[in-house]
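Take a look at the following structure, please.
Only one protein chain is missing; all other protein chains are in place.
Residue numbering begins at 1 within each chain, and the chains themselves are lettered A and B in the order written.
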Amino acid sequence: MSVAGTSPSTTSVSGNNAQEQAYTDGVKRYQRGRRYQRLSMILTYIVLIVWALVILAPFAWLLSASLKTINQYYASPIQWIPNPAMWSNYIEVFAIYNFGTYVGNSLFLATYSMIVSGVVSALVAYGFARFRFPGRTPLFILMLSTMMLPPQVLTIPLYITFKNLGWIDTFLPILVPQIFGSAYSIFLFRQFFMGLPRELDDAARVDGCSYLGVWWHVILPQSRPVLIVVSIFTFLWSWSDAWGPLIYLNSEQTRTVPLGLLYFSNGFTTVYPQMMAATVVALIVPVILYAIGQRYIDSGVAIAEVK
Amino acid sequence: MVTSMNRRRFLKQAGNVALASSVGGAVLSACGGPSTGQSAGGTSSSSPVTITYGWWSNGPFKDNAMKDWVKSFSDKHPNIQVKPEILTWSDYWNKLQTTVAGGNAWDIVGMAGFMAAQYFDQGALLDLSTFSDLSGASKNLLPLSVKMCNWKGKQMALPVGLYVPLLGYNKALLKKAGVPFPDPVTPMEFADFKAAAAKLSIKTGGQYTQYAININDLDPLWTDLILMEGGQVYDSAINPKTITTNTLEGIKGLTEWQSLYSENLAVPIGQQANGPFGAGDIDSLLSGKVGFSRLVLADFIQVQEQNLMEQIGVTPLFSINGKQVTVSNANSFGVFTGSKHPQEAWEFIKWATSEGQQVFGQISDLPADNTAANGMLANTKPTEFVKTLLAAEKGFTPSVMTPNVQFSTDLSNILTDLANGKLTPEKAAEQMQTKGQADISAAA
Partner (left out) sequence: MLVLRRAGAGERAWRPVGPVRRFLKQEKVAGWVFVAPWVIGFLGFNLYPLLATVYNSFTKLGLFGEAQWVGLKNYQQLFTQDAPFGRAISNMLIYVVLTTTIYIVGGLLLALLLQHKFPGNHFFRVIFYMPSLMVGVGIGSMMVQVFNGRNYGLINEALGLLHIPPVEWLNNYDHPWMSLVALIVTTFWFMGGAMLIFIAGLKGISKTYYEAAHIDGANAWRRFWSVTLPLLTPVLLFNTVMTLIGNIQAFALPLIFAGGGSGSVGAVVSVLGYHDSLSMFLTYLYQEGFVDHKYGYASAIAMVIFVITLLMTAIVLGVFQRFTFYQGSSE
């Protein structure tokens, strides 16, 4: 596509020729750039849409299965649109299988974990990232190693610990450990913090800010992306925890979602459609929270670029 | 699990059972170990006692019925409150072993036959013979089932329900194939069954869309067949010392078992648990894809309520030369060794295995108590089905109980290969005996 109008050869003054050549080249590069950008945008969309379809296929199956009867469930080839659609499955999930209680319990535990563990982990990570203290590296390595031991072998000694504290059959074994942070979150925060420029820290300290103040006023505002991500992960981890609530809680009133999902099958039969409906219900809360939360990852901004 | 440095021993009323507990974490643990260890001595105490009860889930309706049943015990014994906890199958065993190892399991422990061996073997349950009224409590129970809860001379539990699988069939499919309905009380001969089954496996467009029988839940059918041929597999099903499959009868039985797969009469192994042929008991029979499938007492309620007798019939498991064997299991109640209220737990068990049996039979399995079992004829519907159940009970034989887990794994692999035609029955019989024997001996 050529530039409308001008042709480069009209002037006769020697210097202008080169200037106008540069101009046209610039325009051509711009247009090529735009074309390239549009092409890459289209390509990106194609890739994303194809991949999204691949990811969504099992969910489409899940959703359609949740509205079937058991016979339709087993029909082959797969009936994608069930007819009639058994919305009653969802009602059963709440009425017979008591899912409302489970969702409430899980929500409480997950929100608590997200807030408490997130805050404490960010504090601990601040210590690892910004302070030099003796034993820092060995301690950090120790922390990493705690994540490397298979958790199964720790369950029984941990149970005995809680039993000796008298915490069995209470929420305490699930709530209290959150106060001490989580190694995973600490590690993630630390990596992120270490990537933040020190100049802002120093500026704030010069202004008389305490260490905690620097954490609150300087580090955290720059860390919104990682804060969101850690919150999502912590919430999700607590939401899907099937072990703690099983072992440490013992009544139906305190039961959580992952345990509740198993009650759809027993030795004689599995009511798959209802189970799929419950799975969808269990999915909704995290999806909503994540959909809202992930918008804020973008708005994290590095304050006052130091130029 | 007994752990590290500190241990304390507590002597319990029932004898020298070590309740091991340990000092908890350095910073936060208050004092070391619990100071209790004594149970209320003698007969039921005067102050109200709460004991815990564990069982696995059979679906929300039955779970609620069971909870009501458990709590009804307190009507007869107002000083003892029972707190039930009902978990799903895998969760139940996970929690049980964690709490057993942690010293904190339910007072009344529900035991399933084929999971019990390890718990019996490692002393997780009290020896009930330390209670003086054991023989009185157990005299009305099916003797074979009481034996199944006896491990190395110790009575580890009392049976409360018998699991007796029946053969349910889809009437419409049988009619369509021109197969006469099997007699509800007299078992079919295996040869006759196979003849009928040949008509029930149907191919459409190169693939099987209908199979005669799903034997997934009828395990261990191979043992049934060998026993019906007159052979003997274990010296004793309970804690066997020898396994003999490499015999004429053994090979015959395995050949017959394999033929179910090789002749495409049984749903192939890969499809047994997932996919359209792998639905549960009643769902299989209603799906129209399977001719015969397992049916148990627990399914009767659904049959009755949804009026399925027009569609489903039952017959006992087949016989060979008139000999019928149904290898099955007993569910039982035991008392946790570390229980703080063993006497109260024992009171519950006594009640559950006698007066409580009537109701239990409606919730769960065939009662082990003879009176209750016979009484069921009047109370349980559909009545025709109950007749079949009682007929099948006659062939009740205990399923194998061994604490060696590798044994089951090895056998499972061999059987899978046999079903897929990778092994001949002769080879399979030989391998089962060699590997099985090695595993059993290693357990000792």
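Here, a contact is a pair of C-beta atoms (placed from the backbone, for glycine too) under 8 Å apart; a residue touches a chain by one contact, two chains touch by 3 or more.
Remember, it's a predicted structure, so these values are computed and weren't measured experimentally.
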Given B:Q271, B:T397 or B:T434, the residue that touches the chain left out of view is B:Q271
Of the candidates A:Q21, A:Q191 or A:S251, the residue in contact with the absent chain is A:Q191
Omitted-chain footprint on chain B covers residues 1-5, 7, 18, 20, 22, 24-28, 94, 97, 100-101, 114, 118-119, 122-124, 207, 219-220, 269-276, 337, 405-406, 408-409, 411-413, 415-417, 419-420, 422
Logged for chain A, residues touching the omitted partner chain are 41, 44-45, 47-48, 51-52, 54-59, 61-62, 65, 76-78, 120-121, 123-124, 126-134, 136, 139, 142-154, 156-158, 161, 177, 179-181, 183-184, 186-188, 191-192, 194-199, 201, 211, 222-223, 225-226, 228-229, 232-233, 236, 239-240, 242, 257-258, 261-262, 272, 275-276, 279, 282-283, 286-287, 290-291, 294-295, 297-298, 300, 302, 305, 307
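One rule holds in what follows: only the chains that are shown with their structure count from here on.
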CA centroids of chain A and chain B: separation to the nearest Å works out as 43
Counting only contacts in the complex, chain A reaches chain B at residues 70-71, 74-76, 96-97, 155-157, 159-165, 168, 246-247, 250-251, 259, 262-263, 265-270
Within the complex, chain A is touched by chain B residues 1, 3, 21-25, 28-30, 32-34, 52, 56-60, 85, 87-91, 94-95, 98-99, 101-104, 275-276, 279-283, 286-287, 289, 296, 298-299
